[in-house]
Each structure stands twice: as structure tokens, then as C-alpha cells.
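Read through the structure below, which is laid out as C-alpha cells, and then see the notes.
For this depiction, one protein chain was excluded, whereas all remaining protein chains were kept in their positions.
Moving on to subunit A:
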């Protein structure tokens, strides 16, 4: 009781230093847990990007490359899948449904995906959640476009907005399909997946804007108006990739092998879940480096506390000797210091958690917008609790040395009160 009261008064007397220590602990706690939370959330959202698709089929290249361009719209396909192969897949006895994907164009930096209406029916994310329309409807006409939530938000588009697609996927595209503008007919709910950043049009629309193109460039002196194009047969000759759902998941390896060994076209089928996992494992190093950095930050914060305790101890040497002369037991002196480190790290931890909650709350829109992550606010996960406990233990451990020194000093100083 006495010790507690003394500790409180003594700490209050040094409150500015204590506040600094608490702040540095709090900041590192916030950083440590923040990185941890983002890391977990990133992995989650990553693993949840796509579900319910049994196979993704594309031109033969690397599985990760195929996954990157077909799901994350990153990188470029080496080659396409012919429409004949698409048809062959569609009629495969074990195939339940297919969704062709056609990529390569963009709008103001957002990728454009040409696909069929089945996309909206079969694309699943998280634990099998389907895509939902926030407003409007899915595309119907050749020049209809359905926007991902983020595209609509960033560009401020609403239903009825007109947009011109650009050839190629660079942010600055030189050739625009200016003669064939699209109209926004629907906007999707936010999903936290690449869908949010995608402009969806029909395969026919994709074909239409390229009808007067050959080999990646407009045919010189040859222009087809939007009206003329509508009357043409807009079946594409090829697509970029195909998402496939099977009638029975058990057939997945068998069908995969059939596709991979197809004689007609060099195709490759991947299991998206498996490849997502592989991709994540590749990024593991970075993930762990991140965690290591935040752990280092925590160590630095504890060192700051240790330094503060040790320098404080020199100032408090007189105080300790006095207390002891007045009858304080050595263990009480010890408890005074170790208790202080516990209080400091505890206060730092609590403040850090509050800080993190506050920041996560304040930045939740930005995080979900910029990173496509939904950061949960409460409660801290078991893993975070373990990290916090480790930090507290570190705090007490950091207090051990100064406490022991105070104890020693109290014994050695005797009656002489050193300054």
C-alpha cells in the first residue's frame, strides 16, 4: 500500500519523462499491432479474393502469371485462348459453367474486363459471397458497363455516365476508343477484391471496340461506327482466360490434366486456391520482414523505457537511500522500480491499443479504398493478445535490471546519500 502510494507520487513527480516513455511504448504497440493486423487482413483478403471457381484456364505459361493477370489484372498474358477452346470447355461433360475473361483495355488506369453475364452469377469471394449490385443492373447492351465500387467512387461516376475506353493497360493510353463510348448501367457493392477496381463490359462490347482494329492497332482509313458494329457478329475469336466451374469438385484434377495435355491448343488450368497460396508464400519474406521491423520497434521502445528508468534511477538514488533509511525493505525498493516499468508498459500498451483503434477507425475508408482491406476494429485477436503480453513481459524484464541496481544501491549506499 505504502509502496503503491509512493510509486504513484514519485511517478507523478517525473510525469513528463513518464509521459514520453508511455508515448514511445504506445506508438510502438500501435505500430506492432497495426502491422500485424494489416498483415493478417491482407492474407485474409488475399485468400478470399476468389472462391467457388474450380479452375482458371489460360494460355500455357506460369500458374502465378495466369493467376496474376486473370484475377489481379496484373501483368499481361503471353497468349490467348481461342474461342474454339472456350466452346470445347463449355461442352465438356464435367464442366458446369464457364466465364470467359477478356482483358487488355483500360479506363483512366482501371482495367477493363470483357466477360459474360455469368460472371456476376458465378464469381464468389470471401466464404462464397456473390457480387451484389449497389445500383442499376448488369450489362445488357453492347456498350453497357458495370463498374466496381472503387472505380465509381474514385472517378465519381454514377449510372448513366459515359466513358471512353483506352487501348492498353497503362495509366496514360494514347489510343482511345473514343468513337465507341460506353454507358454505366450498374455499380457493384464493395468487395475488397480486384473486382472493385474493374470496369466490366460484355464480351461483345470488347469485340465491338476492336472490330476495326487489327493486330493491336486501328486499321488505317477504316472506321466502323457504333451503329454499324452492333449489326456485326460480335463473337470474339479469342479470350484471355476462362473461369471454370465443374459439376463435381472431385473431377478437378482429372479435368486439369485433360486441359493441360490438350493437343489442339497449348492451354493450362490452375486451381486458384492453390495458386493463391503459392503466391502468398512468395510474399512471405516481405511479410516477415515487416513483422521483424515492428518487433524491432518494440525493442527500441523498451530500450527507451530502460534508459529512462536507468537515468531516473540516478536521480532517484537519494530517494531510494532515504526510503531505506526510513525503514523501506529492499524488496519494496525493488518493487518500486519494477512496478514502475510495469505501469509504464501497461499504460503504453493500453494507449497504443486505443491509438490503433482510433487510427483504424479514422482511416477505415482510406484503407478499404486504397488497399481493398476491411480492417476489423474490435476485439484484438488472440495473436495480438500474445504480442501484447510479450511486450508487457518485455517491459517487466526491462525493469529487472534497474530494479536490481536500485536494490543494490540501496544496500551499498548506506548512510551516505549520494547525489
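We take it that a residue touches a chain if its C-beta (ideal position, glycine included) is under 8 Å from a C-beta of that chain, and two chains touch if they have at least 3 such contacts; residues count from 1.
Operating definition for what follows: contacts and distances are computed from a predicted model.
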item	value
Name under which UniProt lists the unshown chain, selected from "Glutamyl-tRNA(Gln) amidotransferase subunit A", "ABC transporter", "cytochrome-c oxidase" or "Pyruvate dehydrogenase E1 component subunit alpha"	"ABC transporter"
Omitted-chain contact residue, chosen from A:2, A:254 or A:381	A:2
Options A:137, A:228, A:284 or A:329, residue touching the unrepresented chain	A:329
Which of A:10, A:51, A:82 or A:357 contacts the chain that the document leaves out	A:10
Subunit A residues that touch the omitted chain in the full complex	2, 5-6, 9-10, 12-13, 318-319, 322-330, 411, 414-417, 419
